[in-house]
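On to subunit A.
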Amino acid sequence: MPKWAMVIDLDKCTGCGDCMAACKVENNVAIVSPEQAEENRVMFWMDMMTIYEGEYPNIKVTRIPKPCYHCDNPPCIKVCPVHATYINPEGLVGQIYHRCIGCRYCMAACPYTAKVFNWYEPEWADEFKTCMNPDVSLRMKGVVEKCSFCAHRLQHVKEDADAEDRPINDGEYMPACAESCPADAIFFGDLENKESKVYKLSRSPRAFKELEDLGTEPKVIYLSKRE
Partner candidate 1 sequence: MKFILTKIFFFLLIVSVTQAQELKLPSNPLDGRIVFEEKGCIQCHAIGGYGGTVAPDLAKDQYYGSFLELASIIWNHIPEMNRKFRELKMERPTFTGKEMLDLIYFIYYLRYLGEPGSVSNGKKLLTEKGCINCHKVSGKGGDIAPDFADLGEYSSPLFMAQAMWNHGPSMLETMKELNLKYPEISGDEINDISAYIRQASALTSVDIRMSPGNPANGKKLFRKKGCVNCHSVGGEGKKTGPNLSELDLNESVTDIAAQMWNHSPAMIDYMKEEKIKYPMFEGNEMADLIAYLYFIGFEDEPGDPVKGRMVFEEKGCVSCHENGGVGPDLSKIKPFDSRIQILQRMWNHAPRMEDLLLIRNNEWPELSKEEMQNLYAYLISIIQKK
Partner candidate 2 sequence: MEIKRRDFLKLLGSATGAVAVGTYGCHEIIDVPERLIELAKKGPGIETWKNTICGQCPAGCGIKIRLIDGIPVYLKGNPNYPVNRGGMCPSGHSALEVLFNPDRVKEPVKRIGLPGSGKWEKVGWEEALKIISGKLKELRNAGKTNQVAFINGSAQPGLMDKHISQFMKAFGSPNYFKLPSISNKTVPYKLMQGLDQIPSYDLLNTKYILSFGSNFLEEGYSPVYYTKIYSHLRELTGGGRAKLIQIDARMSLTAANADLWVPVKPGTYGALALGIAYVLIREELYDKEFVNKYSFGFNDWVDKKGMTHLGFKSNVISNYYPEQVSKITGVPAETILQIARDLGNNKPAVVLGDEGVVDNTNGTFSQMAVYSLNALLGNFEKDGGVYFVDDPPLADLPEVNEDEIAAKGNRQTPVAKSTDTDYPLTDFSIDAFTNNVLNDKPYPISVLFLYKGNPLFQSINHRDFSEALKKIPLVVSFDPFVTETSEYADLILPDHTFLEKWDEFYNTPSVGFAHVGIQQPIIDPLYNTKNTADVILELSNLIGQSVATALPFESYEKEIRFSTEKLYSSGEGAIITEGVKSSWLEYLQQRGWQIGRYNSFEEFWELLVKQGGWWNPIRTKKDYKDIFKTPSGKFEFYSQYFERVINKLIEKIGGESPENREKVLHSLNIMARGDKVFLPHHEPVPIDESMPLYLVTYKLLTNRDGQASNQPLMQEMFGYTVHEHWNTWAEINPETAQEYKIENDQFVWVESAIGSIKVRARLNPGIMKEVVAVPFGLGHTSYGRYAKGYGVNPYSILKSKYDMINGNQALQATKVKISSAT
C-alpha cells in the first residue's frame, strides 16, 4: 500500500505563492468576501508562513508553504465526533464535507492550524461557477475543509494505471501545488517506494518535519539547510 507524502525543499522555494493559487483553482476553494478576509476567514488549503530571523540589516527570511500535513497520527481525526475526518490506508487524511457537523473540534486540535472553516455559504459569480473543477465537490457553509493532497487526482491516476495494468509511476500522481511549482521545490510521491524521489529526499540530512516532537508524524517533510 503506498503512503503518499510531500517533500518541500525550502532552499529552492522562493515563496512565490503559486502553490496557493494552484490549490485554490484546482480545489474550488471559495474566495471569501473582502470583509470576511479582514476577519481572518480566508481559506487557503495551502498557506504561506513567513519567518523573519536576525537583526537588521542581517535579516533572513524563510517562507514556508503550509498544506495539511496529513499526519500519520493525526490529532484531528481523534477528536472528530462523527467520523467526518479520517485517515485512509494510503495515509491521506480526508474530510467528508457532507457529514461534518461543523463543531470545529478538529481545527482546535490541529497543532498546525491546517484546516479552514466555511463561515458563510461560499459564493461565486455565476460566470465563475461555470469553470469549477468538476472533480472536486463544492463545500457548503458550516463545514470544515482542508487540503486533500488532491485526492481526486489519485483516483484518475489509479484508473489509468488499472486500465493499463501497471503500478502507479513515481511522479504520476501530483497535487496541483507540486505540479505547477515554478521552483520545482515541491515533490510528491510514495514513501513506501524506495525508488521514489520523495523517499530519497525524506532521508536527506536536510529533512525535518514541523513540530516533530508532538508525535503527529506529518507526511509533509521540509528540506532546509537552515535551522
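Points worth noting:
In this text, contacts are C-beta pairs under 8 Å (C-beta built on N, C-alpha and C of every residue); 3 or more make two chains touch, one makes a residue touch a chain; residues count from 1.
In picking the candidates, the idea was that all candidates are chains of the complex that A comes from, given by their letters.
This structure is a prediction, so every number in the text was calculated from the model and none was measured.
Candidate 2 is the one, among 1 or 2, that touches subunit A in this complex. Residues of subunit A touching candidate 2 in their complex: 9, 11-18, 20-22, 24-26, 31-32, 34, 37-38, 40, 42, 44, 48, 50, 52, 54-57, 59, 61, 63, 83, 86, 88, 94, 96-99, 121-123, 125-141, 151-152, 154-156, 159, 176, 179-185, 225.
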